[in-house]
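In this view, the complex is presented without one of its protein chains, the others remaining in place.
Lettered A, B, C, D, E, F and G in written order, each chain numbered from 1.
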Amino acid sequence: MTQPLVGIVLGSDSDLPLGRQAEKVLAEFGVASELTIASAHRTPERASRYAREARARGIKVIIAVAGLAAHLPGVLAAHTTLPVIGVPVAVGTLGGVDALLSMAQMPSGIPVATVGIGAAKNAALLALACLATADENMGQRLEEYRERLAADVDAKDRKLKEEGVNLQGGTMV
Amino acid sequence: MTQPLVGIVLGSDSDLPLGRQAEKVLAEFGVASELTIASAHRTPERASRYAREARARGIKVIIAVAGLAAHLPGVLAAHTTLPVIGVPVAVGTLGGVDALLSMAQMPSGIPVATVGIGAAKNAALLALACLATADENMGQRLEEYRERLAADVDAKDRKLKEEGVNLQGGTMV
Amino acid sequence: MTQPLVGIVLGSDSDLPLGRQAEKVLAEFGVASELTIASAHRTPERASRYAREARARGIKVIIAVAGLAAHLPGVLAAHTTLPVIGVPVAVGTLGGVDALLSMAQMPSGIPVATVGIGAAKNAALLALACLATADENMGQRLEEYRERLAADVDAKDRKLKEEGVNLQGGTMV
Amino acid sequence: MTQPLVGIVLGSDSDLPLGRQAEKVLAEFGVASELTIASAHRTPERASRYAREARARGIKVIIAVAGLAAHLPGVLAAHTTLPVIGVPVAVGTLGGVDALLSMAQMPSGIPVATVGIGAAKNAALLALACLATADENMGQRLEEYRERLAADVDAKDRKLKEEGVNLQGGTMV
Amino acid sequence: MTQPLVGIVLGSDSDLPLGRQAEKVLAEFGVASELTIASAHRTPERASRYAREARARGIKVIIAVAGLAAHLPGVLAAHTTLPVIGVPVAVGTLGGVDALLSMAQMPSGIPVATVGIGAAKNAALLALACLATADENMGQRLEEYRERLAADVDAKDRKLKEEGVNLQGGTMV
Amino acid sequence: MTQPLVGIVLGSDSDLPLGRQAEKVLAEFGVASELTIASAHRTPERASRYAREARARGIKVIIAVAGLAAHLPGVLAAHTTLPVIGVPVAVGTLGGVDALLSMAQMPSGIPVATVGIGAAKNAALLALACLATADENMGQRLEEYRERLAADVDAKDRKLKEEGVNLQGGTMV
Amino acid sequence: MTQPLVGIVLGSDSDLPLGRQAEKVLAEFGVASELTIASAHRTPERASRYAREARARGIKVIIAVAGLAAHLPGVLAAHTTLPVIGVPVAVGTLGGVDALLSMAQMPSGIPVATVGIGAAKNAALLALACLATADENMGQRLEEYRERLAADVDAKDRKLKEEGVNLQGGTMV
Partner (left out) sequence: MTQPLVGIVLGSDSDLPLGRQAEKVLAEFGVASELTIASAHRTPERASRYAREARARGIKVIIAVAGLAAHLPGVLAAHTTLPVIGVPVAVGTLGGVDALLSMAQMPSGIPVATVGIGAAKNAALLALACLATADENMGQRLEEYRERLAADVDAKDRKLKEEGVNLQGGTMV
């Protein structure tokens, strides 16, 4: 089996769909990852051990997904110097702004790389960009991905212009 | 030396003035406390060890003071079942709303008793109220404190009514 | 009948489901509680009398559940020195941030122990932690509860690793 | 001495400057008022008694000034059916948004007439408008006040147009 | 036909359900009201004329219901010295916080009495409280209404205590 | 005297510094403007008359500067179909977010072009862009202004690179 | 085919319904527009080229529709001096407040005319008002539109008064 380079840690099993999104993006770029459910508050020992041992186990980047107080990425970052990417989740009634602030506003010395609310896919792309700092080939593939992104938008734009009104009722999104 | 019953943990030495406020209120009620500086992110091992050992050392309640992402009370609560009271601090530019959300919005299973932004004095009073659940005498003293609080407001009200206009330029606050 | 140790006060009968959650957690720990519907604004006399008489009736901790302006825990706290735990409810259109601020931002002298929005279960656990300051056995049971919490997360993590993809469509949450 | 028609209740003596502003506006309209310091939480009995007895004592409108959790107008409103006007105060670090929400978001059945943050003058004018529902002469005086307000703005506008650039460094505000 | 004493102005016909709530409460107290749809921005002349002529037509209090920028109560208040009560409506995606701020934060000199988001019923009760400043009988009826409110909460509390668990699945709300 | 093309309306004379900023930018582009102090609430008749007569008087664009509830641009827009640009001002304690929402969230049919908090200069540039839709020469001058803006940033960048450390203590801002 | 005068740029094809709303309003005023899907981040070259070439292609005003970080109008404004109108979209979980701030708070020198969240129709009307600065006939038609708006509100008001209660259950909105 391939060595996982990215550890995806979920604060709760309800975060699994976001975890799967990240896993899938990484797999599309040929990067193995591993999914773990570990809570900063309910399984603090396991969460901190995961972070402490990650580098030695070959993990290069950690993605942590959590909602509400969302301490998970900060707690992991306290136990490793690997880059930790935080994905705030919109659980509860505040739309994820609680998790966003709790991840971004880390104290001096222990950064968390925060992405948008629910943006697991962007977390995976950011992890790939970190890996690409040491992997020219990965940088190339990210460039190609960007070209596909652009081509996709261009195609939608062309379709809009060709078909005009017909688009309106469709399911383009 | 008296056994400290309340552990006051500061996320940063800049929180010391708030820590002293709590300490002073406790001392006025004859309750010894101990002040510790321990960061959830910079000294995670010491912070979690503090929480794990607190009960055995005779601590009954923990007060945690922190700003920004303010994970400290949550991290302590993850390592002890003692009541943990969180005091959000208004550092940074968001007035403490980041710390308030990060403390209050803890996940199911691991509560933090959050008080107002900067409300170290109220944290101490809440700690005393917890102690009073097992100490009738303490309950009595809290009642007397309330009477003094009321008497103080009553005195200001009387003074306002007696002196009227003269109060206006004063430093009553 | 067992003496109730925790008084759960609901600002409105629409808060009953949250009240039942707290009641159930307490019962699981063998702690009797009593549910009361009393409004800080519609039945102010009864609410304040409840608070004033609670200690003498054997109540050790009060949990107050309320939404919107959510003055209930503050009003109760004004009439008792028992620990008052506030559960902000997300009624109305602001997601409970109104209730959260109204509970947490109490003036100096009269604390309310605020938990997360809708976090009735955490309020019950916090009440138990208060009771445990005088009840070693309860402290022990809270520790065991934590172990069960951790075991539950561990089990989900193992299941995720064993079954992998199959989890994805399930209802693990 | 004239019968006070408006009761101005301050949650803290630090609110006295705002109380004086309201008192002064009322006096300019020939309406006597009385200033009281009474805390919803520190002197709950006196605060509720004040509200319960106000109507019988001849008070027609209550203005309540408070910051932070700012339960005062709501607590007064729970004990009287007189119109209660709430003035949220910007104490603490949240700019008064805590007090504003805590006053405006009252539950169904017990309204508080909330004005702007720190808007004690507007509270007084609103009290006068209430009194004017039964006092044609007061309505007339309020109309004249509006004319003076408009004339004042008009005068500033003329001055701006006459003096132009010279205004710039001045202290027109 | 009875002289309407309260003018209820709706910024949009989509606010009609709230307008009807206010109308109904007033009717229960025997106070006639009139419903008008007038937009501060789409029919500014009619809106301001309504406000200017209201006093002479016998209107004693105006209730204005509006969402989004919600200038309606402020615009009406600019053209009358009658008490204007603003009901912020939660249209759009911000939960009504835009309307709430736009109503409460009026400039010095022109108050709007703001109630909670969607709180049309409270607006009506506040209008009645204004009318009661000159109508002892109305004051008495408001007191009776409060007693009914309290009795209703008391009945729910008794029912909860008598029936206990059975309530849980019901539709008490 | 040159025909003013832009009307700058200030809700209060305290907004004059922002008004002067806009005036100055316009003057640099050779566009005459006129400054008026008119309050949506204190001088509603004059404000609406100003808007109604503006087009006939040769005004092409209106800039309205206001804080707090900040109804001014909306009220002007209700009385004219000229483009109305709103400049929210940070008065009071909410940093201008009240004024921003009150300007941006206008109802369907009556737009206000809202710029940033305190952004009077940008309001003037936006007014010029509107005028440029019919004035090719103005478009050219705006392009040249952009080049100067870019050159200014470029110069600072070069200076930073040349002088390096020396910049640090300076007053470049 | 008619020369389009307004360019409507959508950050994503999911914004198409809002784009169509703007297009339709413009068409009702006889103004041709063109719809383009171009992302500030996914197709930055095409987006900036669109802006750079727009003036030469005869476009007079650009409307940009975007959600989340919503950089699109700012990025377009950086590449053209045409008026750029931003329509914040409520995608994600923050109700569009992220997009609103990201559009309104542009730096000095590069304005974006921000309208309300989702207010594509108002964006179109604002574009028409810009065009009307050089087209007296368009100004006249905007005035007529306003009269129709007013007449529509007046008609609803009359209907309300004539039919009264029957309206209540209807679909007037």
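Keep this in mind: a residue touches a chain if its C-beta (ideal position, glycine included) is under 8 Å from a C-beta of that chain, and two chains touch if they have at least 3 such contacts.
If you're wondering where the values come from, they're calculated on a predicted model, not measured in any experiment.
With respect to the full assembly, the chain omitted from this view is in touch with A, B, F, G. Of the listed residues F:V6, F:A40, F:I117 or F:L131, the one in contact with the hidden chain in the full complex is F:I117. By the touch criterion stated above, the residues of chain G touching the omitted chain are 11-12, 39-42, 44, 48, 68-71, 74-75, 77-79, 92, 94, 97-98, 101-107, 109-110. The missing chain lies against chain F, touching residues 90, 95-97, 116-118, 146, 149-150, 152-154, 156-157, 160-161, 167-168, 172-173. By the touch rule set out above, chain B reaches the unshown chain at residues 12-14, 16-17, 20, 35-39, 42-43, 46, 68-69, 92-95.
Here is the rule we go by: only the chains that are shown with their structure count from here on.
The pair from A-C, B-C or B-D that reproduces the interface of F-G, where over half of the contact pairs by residue number are the same, turns out to be B-C. Centre-to-centre spacing of chain B and chain G amounts to 51 Å, using the average Cα coordinate of each chain. The centroid of the Cα atoms in chain E and the matching centroid in chain G are 34 Å apart. With centres set at the average Cα position, the gap from chain A to chain B is 36 Å.
Across the assembly, chain G contributes 95, 116-117, 146, 149 as residues in contact with two or more other chains. Chain pairs that touch one another are A-B, A-C, A-G, B-C, B-D, C-D, C-E, D-E, D-F, E-F, E-G, F-G.
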